[in-house]
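Below are the structure tokens for one structure; questions will follow.
A single protein chain has been omitted from the complex, and every remaining protein chain is retained in its original position.
Which chain is which? They are A, B, C and D, in the order written, and residues in each are numbered from 1.
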Amino acid sequence: MTSDILLETRGVTQRFGGLVANSDVSISIKRGEILGLIGPNGAGKSTLFAAISGARVPTSGSILFEGVDITQMPAAERCRLGIARTFQVPRSFDSMSVAENVMIGAFVRNSNATRARAAALEVLDYVGLDGRADATAGQLTPPEKRRLEVARAIATEPKLLLLDEVLTGLTPSEARLGMDLVRKVRARGITVVMVEHVMEIVMQLVDRAIVLNLGKLLAEGSPADIVRNEDVITAYLGDRHRAA
Amino acid sequence: MTAQALIQVLASGLLMGLIYALIAVGLSLIFGLMDVVNFAHGEFLMIAMYATFGLVLWTTLDPIVVAPLVVGLMFCVGAFVYVAVVRYAMRTKANAGMVQIFSTFGLAILIQGGAQYFFTPDYRSIKTSWLGGHTLDLAGIFLPWPQIYGGLISIAAFAALSLISRTDFGKALEATREDQGAVALVGINRNKVFAVGWGLGAALVGLAGTVLAIFYYIHPQVGATFGTIAYVTVALGGFGSVFGALVAGVIVGLVEAITALILPPTMKAVGIYALYLAVVFFRPSGLFGKL
Amino acid sequence: QGAPEVVIGVLYAMSGPSAQVGIDARHAFETAAEIINGSFDFDMPTAKAAGLAGLGGAKVRLVYADHQADPQKGRAEAERLITQDKVTALIGCYQSAVSSTVSAVAERYGVPFLCADSSSPSLQRKKLKFFFRPAAQDEMFSAAMFDFFDAQKKKGKKIDSVGLFYEDTIFGVDSSNVQRKLATERGYKIAADIKYKSNSPSLSAEVQQLKSADPDVLMPSTYTTDAILLVKTMAELGYKPKNLVAQASGFSEQVTFDAVGDKLIGAISRASFSLDLAAKRPFIGKVNEMYKARSSRDLNDNSSRELMGLVILADAIDRAKSTDGTKIRDALVATDIPGTRTIMPWARVHFNDEGQNPDASPVLLQYTGSKFVTIFPDDVAIAAPIWPMNG
Amino acid sequence: MTDSTLTSLKLRGDAFIAKRRRQLVVAAAVFAAVACLPLGIRDVYLQNVLILTLLYAAVSQSWNILGGYCGQISLGHALYFGIGAYAASVLYVNYDIVPWFGMVVGGLLSAALAVALGFMTFRLKGHYFAIATLVIAEIGLVLVHNWDFVGGALGIQWPFGTDSFWTLQFARDKVPYFYIALGLLVVVWLVTYLIENSRWGFWWRAVKDDPEAAESLGVEVFRSKLAAAAVSAFFTAVGGGFYAAFVSYIDPESVMSFRFSLLFALPAVLGGIGTLWGAPLGAAILIPLTEITRSYLGGSGSGLDLIIYGALIMVVALAKPEGLLSLFTRKSGGKA
Partner (left out) sequence: MLLEVKSLTTAYDGLIAISDISVDVKAGEIVVVAGANGAGKSTLLKSIAGMERPKSGTVTFAGDRIDGLAGHLITARGIAYVPEAKRLFPRLTVADNLRLGSYLHADKADREAPLEQVFTLFPRLKERLPQKAATLSGGEQQMLAIGRALMTRPRLLMLDEPSQGIMPKLVDEIFDAVKTIRDTGVTILLVEQRLVESLEIADRAYVLQTGRVILEGSAAEVRENPDVRKAYLGI
């Protein structure tokens, strides 16, 4: 282990025309942590994920993964380095079966189809989608699709896993299973960054939280600190949480 | 070649460009705005030309006079084609694009066969008309009246189309293109909207047919002559942009004329094609494309 | 009943841009078959006797195939006609590219192929044993044109330059190659040499180039669609060629003249046929009437060649007294029909070792606004040419 | 992981492998049956139809690699077909090089060109891409039309020679052509079969469904497209070379016109796009139909053959939009 910083963004800025979706965002992700990335709708969380995963090159700023500058690196290459992400709006390969979807991820580490398939089935089992392995991905319900997103990402055997609202739309008991899954993933040594709006989940699951607001870093700290932060309450949590 | 000759070539190219635009205007509705591939576009044009020819022969009126009738008829043809064919092609979930291509390709062949069956493969032309054969002589620059008329009609058609595309109906067309299922959520009947869209598209190409019939020959394969250019024009202008199709039509006409001067005329299409490639290389969604 | 049948395969494009040619050809062949099978008092081979006397009065039956102007399909259809329909001989095919593959099949199966109307010189160069072309090819046609120019020059008319305008198909390219060669040999300047794309939506730029060059004679080689468009565009751009001498094709089709009205008055086209001959040989008029009854148009350059081609083929079969390919071939080789016994202005029908009739003398016709009159060569001409064409 | 899940995994893996094996057995049976056809069908014309069917099946399957598996709808495959046909013809007619070699040269040329063009076109999406391929093929057509070295509009006539396997010339005998075409189809099918279950095959399908998601899962989207284009162009060109030898005459229109680009896609689409058997099935239905309607109805010149042919394409496309193959596959979540 070289350093305990796995990934670092330095002054990442993303503009869309006049809109600044990320403005000078500098954060560090520590190896092995579960980091919560929260903030109001449109704060720039998914945009930051896009910059880290390589879906879009930021307007300015740089991104370092294990000390290497990856700002300009294509997404596929980052994936091989060990960065995996899910999409907030699930993007499954709808003409393929669930297992085949996951195989696409598994091919990053297995060039042989049979082995990739075995790996994919194992991951499906792990996330609890094994019953749907042979269904066509297009037939899944939204929560199932989100789970498929997670499975695909895990199948790439990442070092860093970016989860964009994968635990929404679950009943509390289901969410508990989901949280167990995230913990299991971390136990495998995978660093997890998750965007989530359900505070009950964020509070219990993450080690540390980063709050974005209007594209800028607003606060950073333990979940307990964050929910007491006056700025965060005003911008994000709302009065109910103040009362709580 | 003298300067006058050069101007003549450019002027002819411009007029031809407007004609190309006129042929493309209907396609820019169906292909460009609704994003439905219609491989029978050239055949729509051919039907309209035969219809004009037939009506002129039958009523002995001028093509310009029968034009509204042809346009109305083509509206029905377009709507019918949507209801009877394209609607089913759009229902499919898998590779809808290919299904559209080939169902309309089949339709195109069928229409060609039908034209040959009913009208024989002979070449027809409208012998006398108000504009046919008349030319405006501007200090040695000759501008044929039928083409001038076509150019004006073309501009008018584009103006009308860009107005339509701004209406609720135009937005409904685009919405249906985006998500056929979801339009029901706002109370849009996709079949009605698309049937009318196809009707309008066919009516517009029908308009082009009434103009072309004045100065062009008519036979079952005539659609093929213009088909490819119409597709390239719409794509060059950019899908989703009505204005783009107009501009692209004019550019295509001019580039074609200029290419014919620089290269052997047999290669003049190369100029257009190379232009398309160059444009999309730098602007992957055409000149003014929104999609 | 009982009389054997002679089946002949006819290959034309019956769909696609030149389908009309195929349909006209059909009428021409049916007329020919009627003449062969019936008894007519025409001084033409096979006309008098009903059926083929040499084969016990056998009747000719025609089987048609559509090659869609595609060489591969032409070839496949030729094979089908030979193997399934057991045709005795083949006739066709208008498009030179298709005649090329069909002649190859005919050679392989030892079945005579009578090339009625493809005029590409390259066809005969393959020295095929079963290929026969009674009509002229482009070299002969073009030579006639230049002979005519020379004659006009001698009469003191000014002809210095020619303008070649041809489509980018075998027909156009072959024709222009011959014309270019002849023009150079005989000292005519080539003022314009324009190859254009066939079935173009517009010919404005091309016509403008012609107009700028303004040759003494414009020599187009185009099919019907482009002929119509060319003439209309010339009128639109105010270009009146001094003279127009066409390599037939589009300029021998009545529809072209119908479509462009009086714009073609004075235009000259080479031809294999002239109705004027009917004055000398009345049966030509009768044959024309028979054809017109079917097709409601007069015989033209193409249909006359097709009709005559079938008659020549039938005559050879008649003389061969057999349906055996080789025997018919030998009979074709031995063909010797004086021109007067044809409906054509030809001097004689016989075949050289390339299967080409070297004496299929072409004529030049001039359009007067209502009809075509023969203006060259002098021995068949019935009027003096109007030169320049616009008086 | 528990033992029971491990065994269930193994079982499933086995079922999967069994399915692949079953596909091979079916293929062997089908191709063996097809190989027997000339024993029963002696008629030259019908043999001709069979050869065209096999050829179109092979070429359409090649198109399917790029269009069906990788989702890049090319409307310009006539270009590659033409290159194959011209390479074989020029090398044989002008330089006396056996067409077998010419076919391979044409294939390699096409593959190289496909890659080069890919750099230009693979940035384009949807219709922009389709029209770009169409336009490039048209440019190719015009250039060949005006290139005298390859015969220009006059085309290239193959010389008559004695029958020979090496020169691929058989005067009357169609059977050798039949087996060569069948061989080509078998090779293309096998290549597709092998790739389908390889990483490339999966990458292609992922690229087809959602390139951006694929990219995030380590799929080299651009390289995937290039690879698919190269393989697809290679076999299309080999088919073109074979066609030239088979017809022994080519000209630009008869091997490179836009119509062919459509006809190459058509069997795959009607049969089932992105499947192993779609293209062969589509060709087996479509080509005989095309040939027979033309042969037996076309001669009249009434256009009736076109009406029937057009209507049939339309009906098939609309009645079974997912491809005729779906008639044969069980209605399960899996693919054929």
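FYI, contacts are C-beta pairs under 8 Å (C-beta built on N, C-alpha and C of every residue); 3 or more make two chains touch, one makes a residue touch a chain.
This structure is a prediction, so every number in the text was calculated from the model and none was measured.
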item	value
Left-out chain, listing which of the shown chains it touches	A, B
Touching the absent chain when the full complex is considered, from A:Gly11, A:Gly67 or A:Pro142	A:Pro142
Option touching the unshown chain, where A:Thr9, A:Ser23 or A:Ser46 are the choices	A:Ser46
Residue numbers in subunit A that touch the chain omitted from display	16, 39-43, 45-46, 88-89, 139, 141-144, 164-165, 168-176, 179, 197-201, 204, 235-241
Absent chain, residues of subunit B that touch it	168, 171-172, 174-175, 178-179, 181-190, 240, 290-291
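By our rule, only the chains that are shown with their structure count from here on.
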item	value
Chain hops separating subunit C from subunit B, counting only touching neighbours	1
Chain centre separation in whole Å, for subunit C relative to subunit A (CA means)	77
Euclidean distance of C-alpha centroids - subunit B vs subunit D, Å	32
Shared-contact residues (touching 2 or more other chains) in subunit B	94, 112-113, 116, 121, 220, 264, 266-267, 269
Subunit D: positions in contact with at least two other chains	142, 145-146, 274, 301, 303, 305-306
Pairwise chain contacts, counting only pairs that touch as defined	A-D, B-C, B-D, C-D
Touching residues on subunit A, where the partner in the complex is subunit D	53-55, 74-76, 79-80, 84-85, 87, 91-97, 100, 103-105, 107-108, 111-114, 116-118, 121-122, 125, 133-136, 139, 152-153, 156
Contacting residues of subunit D [partner subunit B, same complex]	67, 73, 120, 123-128, 131-132, 134-136, 138-139, 142-143, 145-146, 258, 262, 265-266, 269-270, 273-274, 301-315, 317-318, 321-322
Subunit C-facing residues of subunit D, complex	43-45, 48-49, 52, 142, 145-146, 152-155, 157, 160, 171-172, 243, 247-251, 253-254, 291, 294-295, 298-301, 303, 305-306
